[in-house]
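Incomplete set of chains, arranged as in the complex.
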Amino acid sequence: MENDKGSPEAPIRSPGSDQIVGFDDGVMKQSGSSFQMMVPNGNDVGSPIDIPSHQTTQSVSISIPQSPLDAKRVFFKDKDSPARNLNFGCEIDETGPEKTPDRLTTPVKNPRMDAMKDNRYNSFKTWSGQLERQLSVLRGKSLPRNDPEINPPQNIQGESLSADRYFDALQGPELETLRPSEEIMLPEDKKWPFLLRYPISSFGICLGVSSQAILWKSASTAWTHFIHISLRVNYILWCISILLFVVVASTYLLKVIFYFEAVRREYYHPIRVNFFFAPWIALLFLAIGIPQDLHAHLPHWLWYVLMTPILCLELKIYGQWMSGGQRRLSKVANPSNHLAVVGNFVGALLGASMGLKEGPIFFFAVGLAHYTVLFVTLYQRLPTNETLPKELHPVFFLFVAAPSVASMAWAKINGSFDYGSRLAYFIALFLYFSLVVRVNFFRGFKFSLAWWAYTFPMTGAAIATIRYSIEVPNIVTKGLSLTLAIAATVTVTGLLITTIVHAFVLRDLFPNDIGIAISGQKPKAQRKWYRRNTCGSAKDIEHQVNSGEKVVQVPVISSGLGVAVRVV
Amino acid sequence: MENDKGSPEAPIRSPGSDQIVGFDDGVMKQSGSSFQMMVPNGNDVGSPIDIPSHQTTQSVSISIPQSPLDAKRVFFKDKDSPARNLNFGCEIDETGPEKTPDRLTTPVKNPRMDAMKDNRYNSFKTWSGQLERQLSVLRGKSLPRNDPEINPPQNIQGESLSADRYFDALQGPELETLRPSEEIMLPEDKKWPFLLRYPISSFGICLGVSSQAILWKSASTAWTHFIHISLRVNYILWCISILLFVVVASTYLLKVIFYFEAVRREYYHPIRVNFFFAPWIALLFLAIGIPQDLHAHLPHWLWYVLMTPILCLELKIYGQWMSGGQRRLSKVANPSNHLAVVGNFVGALLGASMGLKEGPIFFFAVGLAHYTVLFVTLYQRLPTNETLPKELHPVFFLFVAAPSVASMAWAKINGSFDYGSRLAYFIALFLYFSLVVRVNFFRGFKFSLAWWAYTFPMTGAAIATIRYSIEVPNIVTKGLSLTLAIAATVTVTGLLITTIVHAFVLRDLFPNDIGIAISGQKPKAQRKWYRRNTCGSAKDIEHQVNSGEKVVQVPVISSGLGVAVRVV
C-alpha cells in the first residue's frame, strides 16, 4: 500500500496525529479502495470521471516522496467517510501544505445543476429521489437517465445511524453543530433545498402560539373581576394557531413525502426525536384552547385519536431508555426529553376536561413515573450526559412544563386543586424561580427554532398560576399570575419578532440542518480511540491521554539507535 | 510446561497476553511457592504425587534457557488460580503450541473416585465435608484418612468473594456464564453433585405456580357473571404449590446442610442474592392464595413470622446498596433487584388482607422508597450497570411485578382502589405494554430456571387487572383481564413444559452452577489492570489501552541490546 523507499530512518510516528506507530492494518483490509497516485507536487492523476460521481469506495492517494528525507514523515491516514464525493484519503505529509486543496474535495460546480436536481441530495430523498422523478414524469418533464453517477452508491437508506454517531459528530445543547473533526454528507457551502433545512422543531412555534391561546382563554375567564380580557383574544390567537399548525404541518408533510430519509435521520437524532412529540402536543393545546363559543363538547374519540400517536411514541422512546442499547437514558438525558413526558400531562388535562376518567389517569401515571425518572436523572447530571449544556439555556425551561401541566391535570382529574396539585404547582414555581434568578442564561446562545418549544413552559406556568390564583385569591397570587402571563406573552412576542427578523430580514431562519447530514462513520484516526467509549468522563481521560502524549525523540549520537516512545 | 524450542527468534511477548515484559516481582514475593525446575526440553520433573492432590501453594516453574541470549527474554507469568490442580506457571514463549496440553491441567482420572467422594468438592461442603464424613461414620462406613491430599488446603471457608470478582469472572444477564479468561474451582468436564448444581433460583418455580393459584382464586370470585371458574382450580393449584414448595425447600435445605459454602457463595453472588427473597415471597403467595374454604382467618403471628426474614434480608441488602462498598446500587443494579423490593408489597398485601394496619403500611413505605430508587436507577441504565442485558430479556418483566402488587396492596390498605392504586396499576400496565411490543425479547436466550421468577409478574399484572376490572367493569377491562390471565397461564404452562423437557428429556435442568465456582482471584495478568476498577466505561478504556498497547521492539544493531518497552 505504501512504498517505503527504503529509507531506514523513517520515524515510526508523526507528531500531532493519533495513530499508533506502525502501519495501520485497517487500511490494508479496505476492500474496493481505488488507489490514486499522487506526486507531492499535487498533480492529481485521478480519473476525471470521478469528479461528478459519488463514490463510496474509499480512495487512498499515495504520494511518492521526492527525497528519502521526506520519507520519514510518511504516514497513513485512513478516512473512510463515505460522504466525500471525491478521491481523498491518505494525505501524505501533512506537514507540507496544511490542507488538501479544496478543488480535490469539492466537486467541480456544474452551473446547470440546480438544487433540486443536485443529486447529492438524492440519498436523503424518499426512495433516493425516485418518487420525485416519477412526479416529474407525471408533469411531463424529461428525466435524466438513471445512471450510476446520479444514483449514488452511498445510499443511506436503511442505514440507521447509531446514537453514538450523533454524539460523536455533533455538539451544542441541541446537538446541532458539527464538531471540527467531522464531515457532513451534504455540501456545506451552499443552501440545501428548503425541505431538507426544515426541522421538526418548527412545531415549537405551534406550541408557543397555541399555548398563548390557552393562556388568554384562562385569563379571560379567571380575571373577570380583576382585568377584563376579551374572549376575542383567545379566539384570534386560536385561529392563528390553527393556521400556523396547518402551514407547519403541511410543510413537514412535504418533507416526509419527499425527503423521508431526512425525516428518518431526524427521528434517530437523540435530541430531535423528542420534538416528534411536538405536533401532537400542539394538537392537544389546540383542543384545550378551543374558544368556548366554538365547541359544546369535544367528542371523546378525538382524545383517543390524539393520544394514540403519543402512546406509540412513548412505547418506543421510553423503551429505548430502559432496554438499554445506545439510547439509554443515562446517555441521552437532556432537558428536551421533557417534551417526551409533558404530553402525558397535557393529554391527561384534555381528557379530564372532556370528562374522561381512566384514560387521563393512565397517562398521568405514565407521566408521573417517567417524569420522576427524568427529573432525578437531569438533576443528577450524570457524567455520561454529554449533551447537557454547561451553562443555562432556554431548554432548561422545559423543567417547568411538566409540573405546571401536571398540577392542572391533577386538579381536573381530582375535581379540586388539592394538595397533589399544589405540590406539583409549587415544584414548578420553584423551578421557575430557580431559572429566573440565573439571569445570564441568554448569553452567548445562538437563536434557533427550538427555542419556541422552550417558551411554552413559561406560558404553562402562567396558566397554572392563574388556576392557583382562582383557588387562593389574594393580591400576591393575582399579581404573580399577571406577572407570569405578561412575561410569557412578552417572551413569545420577542421570539416572534426574532423569528420574523431571521425569516425575512436575515433570511437564515432555516440554516442547513447539519444534525441530519453527519456521515455514518467517524474519521478513522479518532474512531480507534473512541469506539467503545460511553462514559463522558472517560472520554475526558482519553482526551488527556491524547493531549498529554508526547513523542520523546531521543537523540542518538553514538550508536545510531533511535528510540521513539510515545509517553502518555 | 511449555517448551521453548530454543528458537532465537522467539518474540519477547506473546500476542494476546497482557503482562509486562520483565520479571514480575510479585512472583518472587509469593511465600510458600514451590519452585519447580524445568529444563527447556520440557521434562516435567514435578513429583508425580502432585497430580491428584489439590495444591493452593503456587508453583512457579522456572525454565533455564539454553543460551545466554535467551535469558533476556525469560519472563514470568504468575498464575495464582488455586483451581488448577497441577504445577504450572511460567509459560515461556506462548507462541509455541497454541494451548497448554490438557494432560497437564486435568487430573488423571481415577475411576474409583465417585462424585460424592471426589474431594475436589470438599471446599464447598459444610465444614469442608466433615459433617458428611461424620454422617458416614454414623452409617458405619470406613472413612478415608484425613490426609492433606484429601483435605484441600485451599479451603474456601471464611473467604467471601468480593462483588467485583463475580462481575469480573462472570457474564450474562444472570451472571451465570464464565468469561473466557476465567477458570473455575470445580471440574468443568463432569457433572457436579446434584445439590451443588441446585440453585436458589429454583424457588422461582414456586413463585410461578403459587401466583397462578392466586390468579385463579381471584378469577373465580371476580368473573362470576362473566366466565365461571371453579374454585377447585385454585384449590388444586394451591395444593400443587404447597407440594412443590415442600420439595424445593427441603432439597435446598439439604444443600444448606451439606454444601453450606456453596450456599454462602450464592448469597454473595450479586444477582443470585435477590433470589433469597424468593422462598419467603413464595410463602406469602401461598398464604394469599389459600383456598377460601381452608381458612377462616389466618393468624396474625403468621404474618410476622413470614415478614421477619424479609425484613432482615432487606436490612442487609438495602444497607449494602447504600453504605457503598462493592455492592453499591450503581454497581449491582439489575432487574432481578425487583425481587428484593416486591416482597414488601406482597407482605403489605397479605397483612392488609389479614386486617393488619401499621405493619403493612410500614412495608409499603419501605417498598415505595426503594422501588423509586430502583426504578430510577434501572431506567437510567447507568454505565456502571455492567450486568444489565443489552437486549430485552424475560428478567425485564420483573419491572411489572412491584407496581402490580403495590396497586393491590394499596387498595387493601386504603380500603378502595383509589387514585394511588390506579397510578401504580397504570404504571404496571404501561410497563407491560412496553415489554410486549418488543417482540424479540425471547430470541437467543438460553432457558434457565430463573425464568420462573420472571413470569410471576405477568400473573401479578393479570391479578391486578382483575382487581381493576371489578372497580371499572366494562368490556375493555374484562377483556384485558381475561387476555392477561390467559397470557400468564399460557406462559407458565409453556415454561412448565420447557422445564419438564429440560428435566427429563434433555436432563440438563440443573447444569453445573458456574456462578458459584469461580476462583477467588483473577488470573494474575489481568488482575494487575482491573483490580480497583469500578466504572464500566473506565474498563472500556483500559481495554482499549490494553489492546492499543504495542511492544515496540527496537532493532538494535550496534550494541546488541534489545529494549522492549510496552507503550500504552
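To keep things simple, chains are lettered A and B as they appear, and every chain counts its residues starting from 1.
Keep in mind that, in the parts below, contacts are C-beta pairs under 8 Å (C-beta built on N, C-alpha and C of every residue); 3 or more make two chains touch, one makes a residue touch a chain.
Note that the structure is a prediction, hence the values are computed from the model and not measured.
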item	value
Total copies in the full complex, given that 2 are placed here	3
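Throughout what follows, only the chains that are shown with their structure count from here on.
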item	value
Centre-of-Cα separation between subunit B and subunit A, whole angstrom	41
Contact set on subunit A toward subunit B in their complex	12, 20-22, 314-315, 318-319, 321-325, 328-331, 333, 358, 361-362, 364-366, 368-370, 372-373, 376-377, 382, 384, 413-414, 528-529, 531-535, 537-538, 541-542, 559-566, 568
Contacting residues of subunit B [partner subunit A, same complex]	372, 375-376, 378-383, 388-392, 396, 399, 419, 422-427, 429-430, 433-434, 437-438, 472, 535-538, 540-541, 543-544, 548, 550, 552, 554, 556-559, 563, 565, 567-568
